[in-house]
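Removed from the display is one protein chain of the complex; every other protein chain stays in position.
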Amino acid sequence: MATDITAGATVRAGGEPADPAATTNGSWWAHPNIAYGVVGAAAGYALGHWFGNWLANGFQQIQGMGQNDYAVVLGYLGGTIGWLAGIGAVTYPLLKLLGYQATAQHETKRSLRSYFGYTLDHKVVGVQYLAAMLVYFFVGGMFALAIRTELLSPTNHLLPPGKYLEVVGEHGTMMMMMMTSAVIGPFGNFFVPLMIGSRKMAYPRLEALSFWITPAAFVVLLSGVLLGGFPTGWTGYAPLSIEATQGQDSYLVAFGLITISMIIGGFNIIATIINYRAPGMTWTRLPLFVWAMLVTAMLMVLAAPVLAMAGYFSILDRTVQTALFDVNHGGSPYLWQNLFWFFGHPEVYILALPGFGIALELLPVFARKPAFAYRTVVAGMVGVGLLSWFVWQHHLFVSGINPDMRPVVMLTTELISIPTGIVFLGAVGTLWRAKLRLTVPMLFVLGGLFNFLIGGVSGVFLSDVPTDTIAHGSFFVMAHFHYTIMGGYMFFFFGAVYYWVPKMLGRRLNTRLGKVHFWTLFVFFNSTFLPLFAVGELGQPRRVFEYAASLQTLNIWVSISAYLIGLSMLVFIFNFLKSTVIDDPTPIETNPWGSRGLEWMTSTPVSANNFDHIPEVVSGPYDYGTGAGPMATIGAPGAAVPVSAAGQPGEVV
Amino acid sequence: MSDEHAPATPPAAAETASEPTDRQHLLRIGIIWIVLSLIAMPLVYFVWGPHFPPGNGSDQAASQQHDNAVLATIAVPVFLFIWVYLGYALVNWRIRSDTPVSELPDGPPVRGHIGFQTTWLIVTSLTVLSLFVYGTAELVKTSGAGTGSGGAPIWTPAGYSSNLTKSKLLQVQVIGQQWRWTFRYPQYGGVETSQLLLPVGQAVQFNVTSLDVIHSFWAIDLGVKADANPGNNNIAFVTPNRLQLINIRCAELCGIYHGSMATNGQVVSHADFDRWIVTQVVLHARLIPQLPPYEDYYLPQTDGGYYDPGTNPLPPVDTGLAPPSPTPSSGQ
Partner (left out) sequence: MSRPARATAVAVAAVAVVAVAVGVFIYLIAYPPTVAAASTGSGEANITLQTVPAYGLEPHPTWVSYMIKNQSGQWEHTTMFQVPAHSLVHFTIYQFDTGSPLRNPFMNEVSGTVGGVEILNGQPTRIVDGAAGNGIGHSFAIPAMNVSVVLPGVDPNAKNPCSTPAPCSTSFDHNEVQFTIRTGAPGTFVWQCFVPCALGYPLGFGGPMSTLGYMNGFMKVVA
């Protein structure tokens, strides 16, 4: 068990138990786990479903439709609450509420089981996130292969059109929604405390909660397939979403759950970075990855509520018949678009910024040079975050909304290229006269920069209204965001995996297989998505199952390349599973890449408290070539620092 | 932003006389970049440019084609700079990736360079701002006319009037519905047709609307794209300039047959168009009285049918709940 709630027995890490009062040591409800979670989910779903039926079954409209959206929505919500209760998200507050002196004990011995529990150790949460995100990514990827299979022919339809749209929606939503925390979840949670010299995160329980919501959202989203799927794609436009059958509810509820996860996770990261920095870890010594996490978390906290509200409005329109999106009764079809894209544009920067953070973090290590133009780059990341709020109307250029605002939004969208370009400034400067090592992580970073350049420049075509006329709603947009999000963000993600897994899991991924993975992915990714720019400009809209016969050759080429991407990912899966699960652990250096980073100064595996004593930071993480010593002194008894104004609790909570 | 060179420390690998200086690196990169750009930019603009989508089937499409060419030409040096730089770095500044950690040499501790950073920021800002100015200028003129500009567009071609009877443009209402397009010509008795025919050289005003969910009218060869929103009118302009087939597709996901919501239109001569439209009016003579009066939009009724907001009050909504029975107690 990761955490034993022993009521009345306060236990210190590695210390002796105090006088026990009434204990609940043997009670089943003090030891939550996944099995209880599944049972709770089933029970909660049944209860919610029954309640929804009781509320609404008699309505004539429900009888006509033959489906009860109340039951589905309330069932999902009940299932999620049951799941969270079962795995222990509410055990500690409930026990406190009932008067037990529940305390949580840090595990002194980390076992495989602790990875399946509700844990307060941010490192375990990071590993849980990594496993989950990889699962979500590959499931989403399989849906993508189904899409490309259908698009092999414009006239022979392998998938019926309704199922095709189900697949399109599941693929897009799985990627855009479940993968929002693909970097901040595993690497943000694991490494932010290590990188700032902290022994814990600010809100460990919330952090675990933000993770455990994601499997619930995953199951809710996938179960939409059983309900007939949703026909709106990941953008969920009303009024189509209002007219859709029950599968739409799974989309809406899953998105709502993920927004909660985003908000909670974001708050945790912000509070940790602001309050838990070790002495000497000034803002100008903060690693660029941590800066990226900070800005991303700010965006998450501010943007996610808007989407939650939009989803809530849709659920209301679908169940209790409000008319927020119904133009016949005073609503507006534009409302959803505005709300969604007000969230949606910061969302893509929530995806891009962690990628930038990884790139800027890894480049100095594999170039053996300081990060070039550190302060400018930080300003650039903050600038991207700020400007991302002012550009959302560029998704609506042809919709007829506020045509007079289009020049203003063109300006803001063009302006956002400047801070995005600053990331490239940092990269270019860091590479200047460097000592480049083309390790697997570095290959992914460079490949990601190459891809993101293409994606970013194609964005300029979309930000200009005249050229957007052709490109909007076509495969050009598809190619643009796949280049930025998959070619950029996911390449950086894989770079981070190869880079940090030796510290996270104490295993090194096979280098040769890693290079095979990189080169095949790089080549086939470009061969898949580069032609899609042309396909879009030549007149193929998005999300279609029929297209002009003249475009079939290009589509066949793209589909074959997509299968080859799948093969490339199989290489990664094989490498990952073999290195981390199947092979016996072998001793590994604590700093295989020779990085100056504070996270590499910990042991491998990282000890439960991260650092034996709070480090005192004396130099920055990128001081290569300056003759500076290590960033901080770790482990020497004389270097211990008592609790300082930075608010660093030394002992366990 | 005042990063400067860190105090010089003797680097691990001393600079030998054969190692190029900063200036030499810069010159090499610069020359390769400039030469390649000077070759590629004219190729893109003059050779590839005239073949860019969306072609030149209309004034708007031709203008958008030109915009594509301009943007692509400006993009060339951006791409080339990063590619040349990356290639140069990979060729010249590499060490073996399996170098043991203890033997790793450090690069020069360059934390920043005011000149380079400032130049970069100025160049990117100028590029971006000039793209904005260019884009706005094009939006206000011909190119932007093909985009859906809402019910009361600001930048309109000559002959436009918000009063249909005073407008010199051919009015075509594009009606999107799940899952086909139909077209109405208010200046010809409000006849509705399943095919779109346009006379060549005539300025046309599309009034795009939807009867149910959001669609998007994309006349690919004409450079027109305007979302069809229920309860809203979305206006786009085009002047087709040669006889051609018009490929029309729906560009906004509108349900399961979004992909097959496609049709072909035609640009024909004025005489052919006049003949055709008159024939249509005659053919549909019994239908036209059954169509609702021409409106900018037709609110979809929840139980089907047209609803003209000008004439009929909204029908009551059936909630499925029984009406409350009168209670005996007073005090309401």
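Per-chain numbering from 1; labels A and B assigned in written order.
In this section, a residue touches a chain if its C-beta (ideal position, glycine included) is under 8 Å from a C-beta of that chain, and two chains touch if they have at least 3 such contacts.
Since the structure is predicted, the reported quantities are computational estimates derived from the model, not experimental observations.
**Q** Would you mind listing the shown chains in contact with the chain that isn't displayed?
**A** When the full complex is considered, the omitted chain touches A, B.
**Q** In the whole complex, not just what's shown, which of A:Leu151, A:Val167 or A:Leu307 touches the removed chain?
**A** That would be A:Val167, which touches the missing chain.
**Q** For the chain left off this view, which of A:Leu77, A:Leu95, A:Val127 or A:Ala146 is in contact with it?
**A** Per the contact definition at the top, the residue touching the missing chain is A:Ala146.
**Q** Using the document's definition of touch, tell me which of A:Leu158, A:Val320 or A:Leu567 contacts the absent chain.
**A** With A:Leu158, A:Val320 or A:Leu567 as choices, the missing chain is touched by A:Leu158.
**Q** Residues of chain B in contact with the chain that isn't shown?
**A** For chain B, the residues touching the absent chain are 175, 177-180, 182, 192, 194-195, 211-213, 255-257, 260-263, 284, 286-287, 290-292, 300-306.
**Q** Touching residues of chain A against the unshown chain: what are they?
**A** Output for chain A: 60-66, 142, 146, 155-163, 166-167, 225, 228, 231, 239, 242-245, 326, 577, 581-584.
In this section, only the chains that are shown with their structure count from here on.
**Q** Quick check: how many Å separate the C-alpha centres of chain A and chain B?
**A** Here the centre of chain B sits 29 Å away from the centre of chain A.
**Q** Applying the document's contact rule, which stretches of chain A touch chain B when the two form their complex?
**A** So the residues of chain A in touch with chain B come to 58-63, 161-162, 164-165, 231-233, 235, 237, 239-240, 243, 321, 327-329, 332-334, 367-376, 379, 397-404, 406-407, 410-411, 414-415, 417-418, 421-422, 424-425, 428-429, 431-439, 442, 446, 449-450, 453-454, 457, 460-461, 463-470, 472-474, 537-539, 541-548, 589, 591-594, 623-627.
**Q** Touching chain A in the complex: which residues of chain B?
**A** Against chain A, chain B makes touches at 1, 3, 6-7, 9, 11-12, 22, 25, 52-54, 60, 63-64, 67-68, 71, 75, 78-79, 82-83, 85-86, 89-90, 93-97, 99, 101, 104-113, 116-117, 120-121, 124-125, 128-129, 131-132, 134-136, 138-139, 143-144, 146-151, 153-155, 212-214, 216, 218, 220, 223-227, 229-235, 247, 249-260, 262, 299-302, 307, 314, 317-321.
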